[in-house]
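Only a single protein chain was left out; the remaining protein chains are all shown in position.
This part shows chain A:
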Amino acid sequence: MQFMLLFSRQGKLRLQKWYVPLSDKERKKISRDLVQTILARKPKMCSFLEWRDLKIVYKRYASLYFCCAVEDQDNELITLEIIHRYVELLDKYFGSVCELDIIFNFEKAYFILDEFLLGGEAQETSKKNVLKAIEQADLLQEVSQTPKIFT
């Protein structure tokens, strides 16, 4: 996988993960182009499209679009299920996840993604194992954290 983008129906990027080295400028251009292309597509259309020399796999969940760019020889359907598994992970962690969870806890969304995919490849596909890793980390936080409340 070359990158993954999450964006809202209004075209706002909610998460971006790049697995290939690209300059900031290129990233912005790619996101802009792709968001436009995908938002222009109708609901019943196919989830795959050719875009430049990549294959784009996307799916909409409520108000959020999940979009992955994979290489020519990669499997589209399994990529679609990568997206779904990630959604399941978010859902389980946040408890019926919504867009706001991802906005306010963006760092968690990144941590969960890193446990699931690394370098653009599936690292751990078991839902239990991924969540176990994240929960362990949360536990560590609670133990080591001295409560402080000021802004």
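Going forward, a contact is a pair of C-beta atoms (placed from the backbone, for glycine too) under 8 Å apart; a residue touches a chain by one contact, two chains touch by 3 or more; residues count from 1.
Basically, contacts and distances are computed from a predicted model.
Hidden from the displayed complex is a chain whose UniProt protein name, among "AP complex subunit beta", "Auxin-responsive protein", "Response regulatory domain-containing protein" or "AP-2 complex subunit alpha", is "AP-2 complex subunit alpha".
Residues touching the missing chain, restricted to chain A, are 13, 16, 19, 21, 28, 41-42, 44-50, 53, 73, 75-78, 80-82, 84-85, 93-94, 98, 100-101, 103-108, 110-111, 114, 118-129, 133, 136-138, 140-142, 144-146, 148-151 (touch as defined at the top).
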